[in-house]
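Structure record follows, encoded as structure tokens.
What you see is part of a larger complex, with each chain still in position.
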Amino acid sequence: MRHDGRQPDELRPITIQRQYTHSSPGSVLIRGGDTLVLCTASVDEDVPPWKKNMENPTGWVTAEYSMLPGSTSPRKRRERNKIDGRSSEIQRLIGRSLRAVVDMAVLGPRTITVDCDVIQADGGTRTLSITGGFVALVDAVASITGEGASTVPPVFTASVAAVSLGHVNGELLLDLNYAEDSGAEVDMNIVMTGPNDDLPGEYIEVQGTAEGRTFSHEQLNEQLSLAETGIARLTELQQEALGDVWPL
Amino acid sequence: MRHDGRQPDELRPITIQRQYTHSSPGSVLIRGGDTLVLCTASVDEDVPPWKKNMENPTGWVTAEYSMLPGSTSPRKRRERNKIDGRSSEIQRLIGRSLRAVVDMAVLGPRTITVDCDVIQADGGTRTLSITGGFVALVDAVASITGEGASTVPPVFTASVAAVSLGHVNGELLLDLNYAEDSGAEVDMNIVMTGPNDDLPGEYIEVQGTAEGRTFSHEQLNEQLSLAETGIARLTELQQEALGDVWPL
């Protein structure tokens, strides 16, 4: 049993609140235990400069990630002079993960930016950003009207969710909170497509890091199986939140 | 009657939610109409470098202000390379306003940073930041324990709140939303202490700006009277939110 009473393979309570604000077409407040992330998705009817010269420029999806200063104790210094390496790495991961399930040609010549701002940080901020960011992205795509607008499904090839896990004191745990994460010997973040019918989801990103030790092929396999369980549950929660908008 | 049905001298519906997150000792989500600001207050048991060499360094209160990219449409570019002039000016105002009611010697050698992050922007973000930031600051002061801890009141000499107003199409309106503000000929932000007994509050900051016209001495006096009404109501709302913590 874990400090917060969870089983090793149990996610924290997750809530996904859509349309949290009205200033962005996609606006999702996702909570996982004490971690709270606001994911907003904005549509810009333009493409990045490096796509401008293409003959038929396709669309683009990008992400930014930041932690509010008050999201952690002691207070995190605001990234006003330069983005720190960790934020940069995380927002690149979020962007790649979301792009993996979007058909850019169907999206058309526009850019969607998914901003993930961490309001409270207790572990798992990058995986919740992907899981919630996908829901905000769906809403933003659904908001596109006029020329080139498309019903949601054809833009997406699948849904995407992410989960963390790790070895803590020799035990394999799903969805680590901060206390667990800071003591983890192995730390893993898995991004997968949602399972469909009876087919399991497939991998988009697998990132495993040993801190102060190493891990074997066998352990890796256990980790991957546990991740699948978590992704399946997260996909259900995304589906529930999206309701009719997401018809897979 | 205004677009949203308000009387000229009527505030938008205001809600003040304390302890919105647990990661900071002060954490207030303040909503005024469609404007939503998260004010967190963090305590650092240290003083700024320029106070270090003082013999008996007193405390310090400072503020930072930022708009989340998704708080406005079109999306606001993230201030990652440099803080823009407007944000810098606003956070200096917030800091001055909060410091005006704090006795730094009673606070003792520690720094409290009040972060005001705008989640949704529909006008009045700086005044709500001050009004909500004060409540977060009270909670942060109340959280201080150990040597030099003090019950809340002696640290504060008064409460503080802020309100905007302006001339729109020749009419004087209280608490402008974005649509009103962007069409205002005169734009005013007033920071005052809360009224006490039957004495009206006093001014901490008076900032009036004419956009494309000017205003007379008489008009200024009307504006100041209207502001007093707004500040009185905001002070009541702060008192309700703080309950027993604030015994004035």
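Order of writing sets the labels: A and B. Residues in every chain begin at 1.
Please note the rule applied: contacts are C-beta pairs under 8 Å (C-beta built on N, C-alpha and C of every residue); 3 or more make two chains touch, one makes a residue touch a chain.
Bear in mind the structure is a predicted one, so any value in this text is a computation, not a measurement.
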Copy count of the single sequence across the entire complex, 2 present
6
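Just so we're on the same page, only the chains that are shown with their structure count from here on.
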By how many degrees does chain A turn when fitted onto chain B using C-alpha atoms, rounded in steps of 5?
180
Per the C-alpha means, the centres of chain A and chain B lie apart by a whole-Å value of 34
Of chain A, residues touching chain B in the complex
21-24, 27, 34, 36, 38, 40-42, 44, 64, 66, 68-75, 78-83, 113, 115, 117, 119-122
